[in-house]
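Rest of the complex left out; these chains stay put.
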Amino acid sequence: MMTYRKELWFHLPKRRGLINITESVQQAVNESGIREGLVLVNAMNISASVFINAVEKGLHDDFEVWLEKLAPELPYEQYKHNTEAEHNADAHLKRTIMGREAVVAITGGKLDFGTWEQLFYYEFDGMRDKHVLIKIIGE
Amino acid sequence: MMTYRKELWFHLPKRRGLINITESVQQAVNESGIREGLVLVNAMNISASVFINAVEKGLHDDFEVWLEKLAPELPYEQYKHNTEAEHNADAHLKRTIMGREAVVAITGGKLDFGTWEQLFYYEFDGMRDKHVLIKIIGE
């Protein structure tokens, strides 16, 4: 059995936003030399998500509106987690809906995806350094 | 280490519905010959879910009502993703709540489940061919 570990780092210049990390994860799979196995991709920060969906700007805008409806940022005072120093309670809730991690099969050295599946990092509390873990096991 | 890969295909004759795939996944585990390991079961389409809950018709009806409240199908115009050709934005959101994948332990050649755990495929945009990936690793 082989394992491989890599981190991806981000520093989004705004509070929220999506980054397509599919190619970066495939590159890590290439580096690993692993042909059959599983790759775990997870946010290492608890106010961000890794999830799988389509590359479609309209849908990404829909996610933004929808998450803001289910877990609104404002007013900050509605959340106990928000204090004078922190205002990111909504980021923890949004990340809960979108998920922390994706586990993806590796087959023949490739991410074993359906036609439209793409891996995204979703930042909910940006303007700071954040990271994602890629851990691959297989052979 | 051994790996095994199989796809399940579906073509639901309506927009939404649940299919119990527990036996199909156990059958794939049997075919694999793997006795100890993990199985990843994920929707390969981004408007469908794989999730674990109970076999109980009342609860399944509750899921349907609840998802329609959190991510309503209508009106179509509320979502940017919906265009003249596509009306499935709600399917992407519903699948986000229910999840893309389940990872299940395999112990002694069996899905290592609690008493009531069952694996379901949840279709949110049916009337077309859709598929699920089963990837097993272990020994």
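For reference, chains read A and B in written order, and residue numbers begin at 1 within each chain.
Everything that follows uses one rule, which is that contacts are C-beta pairs under 8 Å (C-beta built on N, C-alpha and C of every residue); 3 or more make two chains touch, one makes a residue touch a chain.
The structure presented is a predicted model; accordingly, all values stated were derived computationally and were not measured.
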Complete-assembly copy number [criterion: all chains share one sequence; 2 shown]: 3
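As a working rule, only the chains that are shown with their structure count from here on.
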Length of the line joining the C-alpha centres of chain A and chain B, rounded to whole Å: 20
Residue ranges of chain A touching chain B (in the complex, touch as defined): 1, 36-38, 51-54, 56-59, 61-63, 66, 70, 97-99, 102-105, 107, 112-117, 137-139
Residues of chain B defined as touching chain A within the complex: 1, 3, 5, 38, 40, 42-46, 70-71, 79-83, 89, 92-93, 96-97, 99-101, 103, 131, 133, 135, 137
